[in-house]
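Other chains dropped; remaining ones untouched in position.
As written, the chains take the letters A and B, and residue 1 is the first residue of each chain.
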Amino acid sequence: MPRPLTTHTHTHNTQTQKGERVVGILGTGDFSRSLARRLVASGYIVLVGSRTPKRFVSLFPEEVTSQIDAASQADIVFIAVCPEHHSTLSDLKQALAGKTLVDVSNGLRISQYGPSNAELLADRFPESWVVKGFNTISAWSLQMGPRDGSKQVGDNSKAKISVMELCRRMGFIPVDMGLLSSSLEIENLPLYLFPSWRVPVLGTLALFIFFYLYNFIQDILQPYVTAGKNFFYKMPIETVNVTLPSVALVLLSLVYLPGLCAAFLQLWLGTKYKRFPDWLDQWLTMRKQLGLCSFLCSVLHAIYSLCLPMRKSARYELLNNILLSVNDGVEISWDDEKVWRMELYLSVGIMALGLLSLLAITSLPSVANTVNWREFSFVQSTLGYCALAMATIHTLLFGWNRAFIPAQYRFFLPPTFLLVLILPFLVLLGRLALLVPCVAQRLRQIRRGWEKSHHIRFTLVKPLQAIKN
Amino acid sequence: MPRPLTTHTHTHNTQTQKGERVVGILGTGDFSRSLARRLVASGYIVLVGSRTPKRFVSLFPEEVTSQIDAASQADIVFIAVCPEHHSTLSDLKQALAGKTLVDVSNGLRISQYGPSNAELLADRFPESWVVKGFNTISAWSLQMGPRDGSKQVGDNSKAKISVMELCRRMGFIPVDMGLLSSSLEIENLPLYLFPSWRVPVLGTLALFIFFYLYNFIQDILQPYVTAGKNFFYKMPIETVNVTLPSVALVLLSLVYLPGLCAAFLQLWLGTKYKRFPDWLDQWLTMRKQLGLCSFLCSVLHAIYSLCLPMRKSARYELLNNILLSVNDGVEISWDDEKVWRMELYLSVGIMALGLLSLLAITSLPSVANTVNWREFSFVQSTLGYCALAMATIHTLLFGWNRAFIPAQYRFFLPPTFLLVLILPFLVLLGRLALLVPCVAQRLRQIRRGWEKSHHIRFTLVKPLQAIKN
């Protein structure tokens, strides 16, 4: 017997192979159809159970049979029936006993309190093993091929493993999310609409409205009220173009502010083992979104700026200037200061935009996956601070000496570029403070697990060692 | 015996471990080399079988041996020999019996009819289990590390599972694609050249050529023929820049038109259980590609537009205008209407481009993977329609009142912006029609599985309930 094991397995295989590979689906909706097609493509034998099998035979290339048939022949049965109609499955209780039921249903709305559909199903079929899963995969991605992962929960380890294996063979990546009691969370997942983006987007909008009104008052309303000049044509482009960089710079500072807060909090508490306050925790998780909003504003600012010389209004102004100086014989002198100011702030601005683009590209999930943690933090933290510094210098060069010209304080309000510089200055100063050697060393100690309270306890015994560290 | 199971497994392991981990490769080409290197990196013992082992020993860091040796010592044997030379393997029939053969070959050209290489191999070795796979992985990605997934087919479940496990340990994601009869499809996969892009790209080109000629006739030929004006210098930039947004707008409408057609078809048929005609099905799958082509045209349009004021021709025109008005003493009056028109259409255009960028970013596979279905359809449908509306307004503002000026109808042809607006107007009107409450409700019912024919049957019994739904 040269290969007894293999031979044995072959026989064994042919017998149990079919049983292992039969999968039942109860329900005949879109999801059911896509699921059946995908399972067949992955080499499974699919039995679709319907209350009116004849009606659906033409729609399914797979075998459509009665519900009881599908339930009794398969070991894994997908429940693809609306949760409201789960009661109609009660007759199958006997046939489904001991089987693995996969509940693929979603909630109708985001729900804070249970019980979840899966828990209700488990109550209805106490002798079956309910696994929640596949609900985060859409019918569309079932059809188009592997796209996202499936998240599973369930109480029975074996049932869950068999469902995960099935999922894996279909080309999806299963993620075990624990016990069935977590099913509510999974049922809510497909109902969310960018929850992590809500606050950053609303914040961006609020900042935009605030700065737009501020600039409108300063640049359009003030000249109209005091001098009767009609600058309302500036509203669609020029005012927007002054507003966008303000929003971008403030948002970029808000990306780096919470990290500073956390560092100073740790320094003050003298430990890293105390939880941050909730607002800080949430702020820390929003940094990526804030950064991308800032990037969007910067890019729009660049495009708006590049549009400026192409406008009819810019042309008219130019023409009028020329005609004025020709008629009056006034010579237009080359103002070296103005030239240098503009060349410099344009150049620095482009470089800041270039750095921000690198940050944005590294935020793409597929790029972030290919860099290690050290590279990720180098780009996001070191290059990010460089971008913030560049953007601050861009604004400073734009402001030049105009902060000291009283005419810029229209309606006694400081010019926008001055207002906008406060936050980045604070952040950059805070960052510099953390670079002071003694502060930096203490923070490093704390982040390695050192604690002030313990330190005090041990100080009497070994003070020198603590200092050496 | 505190841990009998573990101890037992240890012994057992050491005995069978080697057998399990020996993999044979027949063939010594590039793919064979990369595969061997990767398998060794994943902890397998690799035996490379060659007809002239001595010649290749220096090229392979792994053991190179005779084909019969490699075939008899391993349970899984990769067949990395050109399909034309499969006949040379006939001597190994005995040694390969009961083994799992992995056919990694590709077709030479896309073939509609079988038999596939894998099926021919299975015929040649009827006592072995042939699994088709690894052919969609390139030698390059075997070397560079996990990149894409491998697709497998095969008739024997156990053989397939062991190959998939091997594949998984190498860091690739295996996808079971069913029985060996599907192997032809898998062999064709690496030969395709953007099949889903062919129609969209050709359509874009056709639209581009049509609109380019149309604009050429109107803007360059007509002035030349009727007034002898030489505007041919406009061909590389200005004409292209009028053509690109036309193409972009038409393509964007074509993205949303098939969805509307599908909805109206469902409303008319009164069911979602009838298949769409083939052209509609194919059109629906092309929406992403059409959208990205539209985005590309929009971005190019933006860059071309921004280049306009930098051209020498723009400068000469400006200078001549000025000299004319200086010499003639004509005053250039500030035309408020022209100013507002330009400021508005620029601003709306930039916003439309910003929205389209969001759509494009969400089309990236890695970003699409991180959003759920609701978020995806919010971006692609809601934001997409906003972008279409914006782009339409941009074109309307650009047109302004010029549709009513007879001089714009050169050669009696309507101006381009008028021609281009027809399709987006139709789409937007169709979309608005679907928002009318009674239509929207009926569509919702149909998409939940309601059917007109059934409805009619049941109407006599419970008409009120149907209305309440």
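Note that a residue touches a chain if its C-beta (ideal position, glycine included) is under 8 Å from a C-beta of that chain, and two chains touch if they have at least 3 such contacts.
Note that the structure is predicted; figures quoted are calculated from it, not measured.
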Checklist line | Number of copies constituting the complete assembly, 2 shown | finding: 3
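Definition applied: only the chains that are shown with their structure count from here on.
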Next item on the list: Report, in whole Å, the distance between the mean C-alpha point of subunit A and the mean C-alpha point of subunit B.
Entry: 23
Checklist line | Contact set on subunit A toward subunit B in their complex | finding: 3, 6-7, 9-10, 13, 17, 20-21, 29, 40-43, 59, 136, 138, 140, 145-148, 169-171, 173, 189-194, 233-237, 240, 296, 299-300, 303-304, 306-307, 309-313, 315-316, 318-320, 322-323, 326, 364-367, 369
Margin query: Under the definition above, what is the set of subunit B residues touching subunit A in their complex?
Written below: 75, 98, 149, 153, 156-158, 160, 164, 173-179, 182, 273, 302, 305-306, 308-309, 318, 321-322, 325-326, 331-332, 334-336, 338-344, 346-347, 350, 353-354, 364-375, 378, 449
